[in-house]
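All protein chains of the complex are present and in place, except for one that has been dropped.
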Amino acid sequence: MESSSSKERSWFQHHFASPGQQLSAAKLGMWLFLAQEVLFFSGIFVAYGIYRTHHPEAFSIGSHLLDWKLGGLNTVVLLFSSLTAALAVRSSRIGDTRATSRYLLLTIICACIFLVVKYFEYSAKFSHGLLPGKFFDPHDAGDLPYHVRSFFGIYFVATGVHGLHVLIGIGYFIFLLVRNNQGRFSPAYNTPIDMGALYWHLVDLIWIYLFPLLYLID
Amino acid sequence: MAHEEVSVRNYVVVFSVLLVLTALTVAVYQVHLGAWNLVVAVIIATMKAALVVVVFMHMAHEARFNALVFLGSLLFAGIFLAYTLNDTERRMEVDEYHGALVDPETGDWAYGVAEQLSAIADRESGARTEEAREADLETLEGAAPAAGGAEELGADEERADDEEADAEEASDERDDKEE
Amino acid sequence: MELSTYQLPAQLSTYAAEVDWLYYVIFWISVAFFVGIVGVMGYFVVRYRSKPGVRAKKTGHSNTLEVAWTVLPLILLIVLFHWGFQSYVRGSVAPSSSLDIRVRGAQWLWEFRHPNGMEELNEVTLPVGTPIRFIMSSGDVLHSFFVPDFRVKQDVVPGRYSTLWFEATKTGKVQAYCTEYCGAPEGATGNVGHSAMLATLNIVDEETYEKFLEKGPAAPEGLSEAEWGKELVEKSGCRTCHGVDGASQMPAPNFKGLYMREEKMTSGKTIVADENYIRESILQPQAKIVSGYENLLMPPYKFGEAQLDAIIAYIKELSQE
Partner (left out) sequence: MSTHAESIGLADGTAADGAVHEENYLSAKGIASWLTTVDHKRIGIMYLIAVLLSFFAGGVFALLIRTELLFPGQTIMTADQYNQAFTLHGAIMVFLFIIPSIPAALGNFFLPIMIGAKDVAFPRLNLASLYIWCIGAVFSLVAIISGSVDTGWTFYTPYSSRASGAVLWMAMGIFILGFSSILTGVNFVTTVHKMRAKGLHWSRLPLFVWGMYATAVIQVLATPVLAITLLLLLVEKTTGLGIFDPALGGDPVLFQHFFWFYSHPAVYIMILPGMAIVSEIIAAFSRRKPFGYTYIALSSVAIALLGFLVWGHHMFTAGMSEYAVMVFSGLTMLVAIPSGVKVFNWIATLYKGSITLTTPMLYALSFIALFSIGGLTGIFLGTLSVDIFLHDTYFVVAHFHYVMVGGTVIAFIGGLHYWWSKMTGKVYSERYAKVAWALIFVGFNVTFLSQFVLGSRGMARRYFDYLDHFHTLHGFSSIGSYILGLGFVVLFFVLLHSLVKGEKAGPNPWNLAGYEWLTTSPPDAHNFATEFVAERGPYDYHLLDENIDEAAAKA
């Protein structure tokens, strides 16, 4: 890998001793960023945990108001996008840039599907008055216990912040797609795709936990 | 990279295992296990998460420290949850008043929960004035088109189909205090 | 301000001595550690000042020393934790026989309610020598009830009850503070808000307390009896049903012109609304009801004698205008 001329090695940061050191530094930096994201979402899971143990019946009623079929669909969509992200990394490592672009595009499409499904879910909720905070007014849902509003508060914060992370992921993957089509990535240098895939897998991880905890409270 | 490339087939196999586990989660949801539902759901989710981390995120070929960092963050998130629960769940155990929301003897609520009480009172009496709800509907309709079919919703079935607001009872004005 | 030692306020509750004892145990241990650390440091700095030609000795290391100054302080701290926790339990669990006083903290005032329903504002009269438990809740934001002389403190949380107990050992006035920040009114001058949210505990002996429960609190100084009556009427919510201007259509009898007016009772008899009738209608509203107001459910009010006289004086004054 060292033989490539300096133009191709424009990606190499000179304060590193070797490209290997640069990649392992990037990996460690990314894992630290993922650890920070885990703790960021831990705040939401703790709020969920506290309020679910305090008001189990309100949470189960609230969860029944959610449509778990859409949630399940979203889970499958995200798992598939995780697969395509991993395949994108694999193909860019073996140098098949066309396959990489295909997989990157697939990941972006799946992420958009996820957001569209989310949009329908939200609009269904809005029309039934199940909104966060003081707008919570389930006019045609009869006598809901008071703390169902806490459930929907946490539901909207959790899925909202997660949706924001999906949005950020889409932006980054579009950036990767453009760079890949410009031929910037090669088996010697595909760190950005690797990092993007790591981030995307974490977003999928968060949803893997959010889906059963929010949608499937019996 | 040092190790040989993982074949596409491996990834697809892992993906299908993840789908099976998702289906399993939904299946377990149908079965009523009481408190165990949460435990089982979390276990299955953790198995899926472990699969994604180890295979998709190449944790197996990573430097050991990266795994330590990730598990460390889970540990600290767990500590945060455990100690906070240790507090919120174990109030009123030494002195039944200390931390109680409702007075154990007289049953009246602690002070400072006016909005909550008025909301509960509204809900019990089902009384909400017509215009307040209309106003809310406009703001919502403007915000998002009402979903087409009548979503099956909430407690009683037959109530869901008369979507229009004619049958709602009137209720006293809810004072949505603007912060 | 009365101090028990240079550092600590007077010990006026059974629990205070215990806290002070542990405070001074930790204090003297800390002084010992501090003097030791700074002393040895000072000595080394002087003894080993750099002299020309004298080289610093190569640093050795000794695991025994390291283990020593890890384990010994640990043992010391665990003992302190144990004492602290034991005494904390004694200080936080009220004896079952304690007198329950309801306390409501609100932005910048304390309201106390005795078991017989009588209420006091920013001041509470309590018997000496009996354990007293405050059952507290806040009407708006976080407050905290702190009595330095009793060494007790407990946050007053809105939406939740919290408790605090003490047993006063001496009679006299004891100062209480709010120690959880609760803001201040915009632009108001002078001492307002969190730093003005003070309360005074009048610790009195047993009989004065019994007598007090009947008589009720005295008029706050600077207010005439009628003015105090007006304040009590407004504060206790009478105005929600009773008008005072003689005109408005309020559901309950109007106070203006009420005094010495002839009223026809549901029982058919007509009586004169004199002082006894008004006092009785406040304490047991259902005893005599003027015809036409049968369906009005007035809750019984608990006022001390002095407070009843003040309300009657206010109604008299309204009737004379």
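Observations, loosely collected:
As written, the chains take the letters A, B and C, and residue 1 is the first residue of each chain.
Going forward, a residue touches a chain if its C-beta (ideal position, glycine included) is under 8 Å from a C-beta of that chain, and two chains touch if they have at least 3 such contacts.
Keep in mind it's a predicted model, so treat the numbers as computed, not measured.
In the full complex, the chain left out of view touches A, B, C. Only one of the listed residues, C:Q154, C:S281 or C:Q307, touches the absent chain: C:Q154. Considering C:G84, C:P131 or C:G172, the position touching the chain not shown turns out to be C:G84 (whole complex). Residue positions on subunit B in contact with the hidden chain: 65, 72-73, 76, 79-80, 83-84, 86-94, 98-99, 112-116, 179, in rising order. Residues 13-16, 21, 24-25, 28-29, 32-33, 35-37, 39-44, 46-47, 50-51, 131-135, 146-147, 149-150, 153-154, 157, 161 are the ones on subunit A that touch the missing chain. Taking the complete complex into account, residues 1, 3, 6-9, 18-19, 22-23, 26-27, 29-30, 33-34, 37-38, 40-41, 44-45, 48-51, 54-61, 65-66, 69-70, 73-74, 77-78, 80-81, 83-85, 87-89, 91-92, 140-142, 144, 146, 148-149, 151-155, 157-160, 162, 175, 177-196 of subunit C touch the chain not shown.
The rule is simple: only the chains that are shown with their structure count from here on.
A linear topology is adopted by the chain contact network, the touching chains following one after another without closure. Here B is the chain whose Cα centre lies closest to the centre of all protein Cα atoms. If you average the CA atoms of subunit A and of subunit B, the two centres end up 18 Å from each other. Shared contact sites, meaning residues of subunit B that touch two or more other chains, fall at 116.
Among the residues of subunit C, none is in touch with two or more other chains. Within the complex formed with subunit A, the residues of subunit B that make contact are 1, 5-6, 8, 11-12, 14-15, 18-19, 22, 25-26, 29, 32-33, 37-38, 41-42, 44-45, 48-49, 52-53, 55-57, 62-63, 65-66, 69-70, 72-74, 76-77, 80-81, 84-85, 88-89, 116, 119-120, 123-124, 126, 128, 133, 136-137, 140, 143-147, 151, 153-156, 159-160, 163, 165, 168, 174, 176.
By the touch criterion stated above, subunit C contacts subunit B in their complex at residues 89, 92-94, 104, 106, 135, 137-140, 157-163.
Those residues of subunit B lying in contact with subunit C across their complex are 94-95, 97-101, 103, 110-113, 116.
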